[in-house]
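Only a single protein chain was left out; the remaining protein chains are all shown in position.
A, B and C label the chains in the order they appear, each numbered from 1.
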Amino acid sequence: MKFAVLGAGRIGRVHAGAIGSVTGAELVAVADAMPAAAEDLAQLHGAEVRTIDQIAAADDVDAVVICTPTDMHADLIEQFVRAGKAVFCEKPIDLDLGRVRDCLAVVEETGGMLMVGFNRRYDPDFAALHAAVADGRVGTVEMVTITSRDPGAPPLDYIARSGGIFRDMTIHDFDIARWMLGEEVETVIASASVLTDPAIGEAGDFDSLNVILRTASGKQATITNSRRATYGYDQRIEVHGSEGMANARNMHEANIEIADAKGYHRPPLENFFMTRYTAAYAHEIATFVGCVRDGKAPPTGGYDGMMALALADAAVKSVAEGRAVQMAEILA
Amino acid sequence: MKFAVLGAGRIGRVHAGAIGSVTGAELVAVADAMPAAAEDLAQLHGAEVRTIDQIAAADDVDAVVICTPTDMHADLIEQFVRAGKAVFCEKPIDLDLGRVRDCLAVVEETGGMLMVGFNRRYDPDFAALHAAVADGRVGTVEMVTITSRDPGAPPLDYIARSGGIFRDMTIHDFDIARWMLGEEVETVIASASVLTDPAIGEAGDFDSLNVILRTASGKQATITNSRRATYGYDQRIEVHGSEGMANARNMHEANIEIADAKGYHRPPLENFFMTRYTAAYAHEIATFVGCVRDGKAPPTGGYDGMMALALADAAVKSVAEGRAVQMAEILA
Amino acid sequence: MKFAVLGAGRIGRVHAGAIGSVTGAELVAVADAMPAAAEDLAQLHGAEVRTIDQIAAADDVDAVVICTPTDMHADLIEQFVRAGKAVFCEKPIDLDLGRVRDCLAVVEETGGMLMVGFNRRYDPDFAALHAAVADGRVGTVEMVTITSRDPGAPPLDYIARSGGIFRDMTIHDFDIARWMLGEEVETVIASASVLTDPAIGEAGDFDSLNVILRTASGKQATITNSRRATYGYDQRIEVHGSEGMANARNMHEANIEIADAKGYHRPPLENFFMTRYTAAYAHEIATFVGCVRDGKAPPTGGYDGMMALALADAAVKSVAEGRAVQMAEILA
Partner (left out) sequence: MKFAVLGAGRIGRVHAGAIGSVTGAELVAVADAMPAAAEDLAQLHGAEVRTIDQIAAADDVDAVVICTPTDMHADLIEQFVRAGKAVFCEKPIDLDLGRVRDCLAVVEETGGMLMVGFNRRYDPDFAALHAAVADGRVGTVEMVTITSRDPGAPPLDYIARSGGIFRDMTIHDFDIARWMLGEEVETVIASASVLTDPAIGEAGDFDSLNVILRTASGKQATITNSRRATYGYDQRIEVHGSEGMANARNMHEANIEIADAKGYHRPPLENFFMTRYTAAYAHEIATFVGCVRDGKAPPTGGYDGMMALALADAAVKSVAEGRAVQMAEILA
């Protein structure tokens, strides 16, 4: 199978490398608005630089990986499913829920395949956690606790166009919550503050938040987010059920411990999403390649992308109005 | 110093034993509506059985420890501060906030001393955690996460007269949240479900809940409670600040680990509040004795008892109305 | 039952306190060469000061706890078993194996009861470990690893009369090894160095050592000792068997963890044997009281005391001669 990568930035380079390491997959084309970036990435993998339209029209491209800026995602998804290519797109599909719905309608019409890049589901530890839960190791799932703290905030100009912390950062946790709960959320309650940097507040965003999600049967999930964690990239999931509890632990820079007169010390956590989720990105692309090869629906599809965004919209509304928001209000 | 214990039930026996082991403190009297219980406990410690009124009138009693049913707490506090005795009272002061306020007014008028039994503040690990936070080890406190899961629900008849899970169980976590945040809560958001036993719901209560507390400066605390934890008594606190994070961990039945072909195994947690908090109860009473001896204000006084109950009232209202409740509404 | 404590020093005071907290046990007499020490301890527990001979002759004393200097142990054991008292004696019975054997012969002749104070067997975590092993959780025991590191060396004058590190410190580990192996040791190999303080070497002793013990069936145990551990009192046991492994972990000053930009930090270990083994000392005396009451043989008797000393003698010989020493050489 032959792949093209659209967007030769940081995450495009990660995915291009991952394609190269999957048996049976080959990167044949790279597109980027900046020719030098495209050229550099293409050369590294023995691929060609092409325009987006050339890739859409190409007979030798089976699938594309969209790593462009967010505002191009929906248009590109539509163009490539219409061109009969399988599509992997980084989250989010779009920051506007209406636009996402229109895009998914096109995917459905064309019968195309769309996988959305919720990388965390492909992390080996989180996957092992989900497998244990699916195997009934904790009985019936009742409550989920998700902790997600970034080592630091992104640049302010990124924040300004990010759609806000709920759509940019919490969106991953909303997806994890849906995955672990195994039941759709009915009600969203959220609380958000600016605690780490007043400039984030001046940009109209928050940096610290808590969310409570509730399903129709009363299951609950909580999400805690912060744009600051001095000790690294804090990524934890805890699932409680009728028979017990399961959790996934953080990844430290090294698995060593030092003891001295001040106590016992372990290194901080991996503090960059690319090193923390190296294995997740590789498994994610390998999963995409497998789905393309076997004609199977991807584990994280367009509907998942839409629902995570809808949960973000509900959380924004809950903060603004100081009340529990029904998902029916958002999805109506 | 000479002490009397009012109420010779389970917790009264614990406190009586603790008094005996503090140098300079002596248990001289025990009162209980059931003569056999009073007699048994008095004999064990070489104390006398007396009536409540005899103890109030006694010259040889400096302080009392109130371990009676909740509905007697406020009346007894008033009687004994008026009688000039130092008073330790198990939480809650009363289930009705108005009654608590009236009671505290009497304490204030008399200049009496009242310590409220929030035992968790006296747990050595939680105390070490608070000391680390107070020492600035995590910088300025920003977010607190409290997990509290009981091994099992109390009997349904207890639940019926408990005032509900927020006033009975979460009240401890509200107190811990205030202690760790170091700033009063302004807004309360809560979500509660019945997930472990429908009979609890039929009794008008919940068994699973999440709460978000927010202060005026935007600090947030979350509380997760469940009336079920198959793996023991789950009691965790995590405090995040500008410079880092501090947490207190659970106490296992034994500090051993066994590895076999199925993996690595540790024993479950201590699953009874008395074994989990053995050291806490001893330190609590030692603190009370010290405060009586030195004429110092106790670390957990009447105001703390009132504020934890007010937070519970706010949480109940938040669940009922599906909205963020301002503490000003409750305390007005 | 009524008890006397011989020796009102540090460990005598611990045992006296423990006797007081066991239901049915009472401390009636204290003896010490220093009258002030005896008086102080006796007063604390409402006991009398008596001479050793008075205690031996007393009708109201069922059992004695010997906490005197080591060189009095064997004589006192003989005197008191002859006087018909049950005897608890701190380790070692004597530093000379011949003297120990003579003493045990007297115990046997008189049919007296002797318990030797190997406190570690009564530690709740080590006891839980042994119970797991005895329950077959690791299958047939094959290899045992014992780590024992003191926070610091004792004073040099103590070292000079201690009989050397193998008889003073490692003796505890020899006892643990026998207990966990469940089979007598046949061969001893040891290696000892002076690494922490040259003065220890000048005093004729070592501060750092490793021992390998082997049974007839080929089971092996290793012991690592050091007189220095900056991070506290390091006390670990690991047992390997045909089906798995079990270990007991160290006890930290508090069960908390702090994370900051430098990593994750836990407090050092309990660094004093009395705080580390508080529960062990209490269980030890409670076990002694129970054995006296029920007329049962103690878990750690005279034979255990002799065998641990014999292993120490073998280790000393192994270091001196640079070879594996057969226990038959020592016990012949």
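Assume contacts are C-beta pairs under 8 Å (C-beta built on N, C-alpha and C of every residue); 3 or more make two chains touch, one makes a residue touch a chain.
Note that the structure is predicted; figures quoted are calculated from it, not measured.
J.: Taking the full complex into account, find the residue in C:Leu44, C:Ala83 or C:Val194 that is in contact with the omitted chain.
T.: Reading the full complex, the residue touching the unseen chain is C:Val194.
J.: Which listed residue (A:Gly9, A:Pro267, A:Gly290 or A:Gly322) would be found touching the missing chain in the intact complex?
T.: A:Pro267
J.: Among A:Glu202, A:Glu257 or A:Glu321, single out the residue that touches the unshown chain.
T.: Of all options in A:Glu202, A:Glu257 or A:Glu321, contact with the hidden chain holds for A:Glu257.
J.: Just name the one of C:His73, C:Lys91 or C:Arg214 that touches the chain not displayed here.
T.: C:Arg214
J.: From the listed residues A:Ala42, A:Ile77, A:Leu129 or A:Val188, report the one that touches the chain absent from this view.
T.: From the options A:Ala42, A:Ile77, A:Leu129 or A:Val188, the contact with the absent chain belongs to A:Leu129.
J.: Considering the whole complex, not just the chains shown, which residues of chain A touch the missing one?
T.: 124-125, 128-129, 132, 137-138, 243-251, 253-261, 267
J.: For chain C, which positions touch the chain that isn't shown here?
T.: 142-143, 145, 147, 149, 187, 189, 191, 193-196, 208-210, 212, 214, 218-220, 222, 224, 226, 228-231, 234, 240, 242-245, 322-324
J.: In the complete complex, the non-displayed chain touches which residues of chain B?
T.: So the residues of chain B touching the unseen chain are 230-231, 252, 259-268.
What we mean here is this: only the chains that are shown with their structure count from here on.
J.: Report, in whole Å, the distance between the mean C-alpha point of chain A and the mean C-alpha point of chain C.
T.: Roughly 58 Å separates the two chain centres.
J.: Where does chain B touch two or more other chains at once, residue-wise?
T.: Touching at least two other chains: 243-245.
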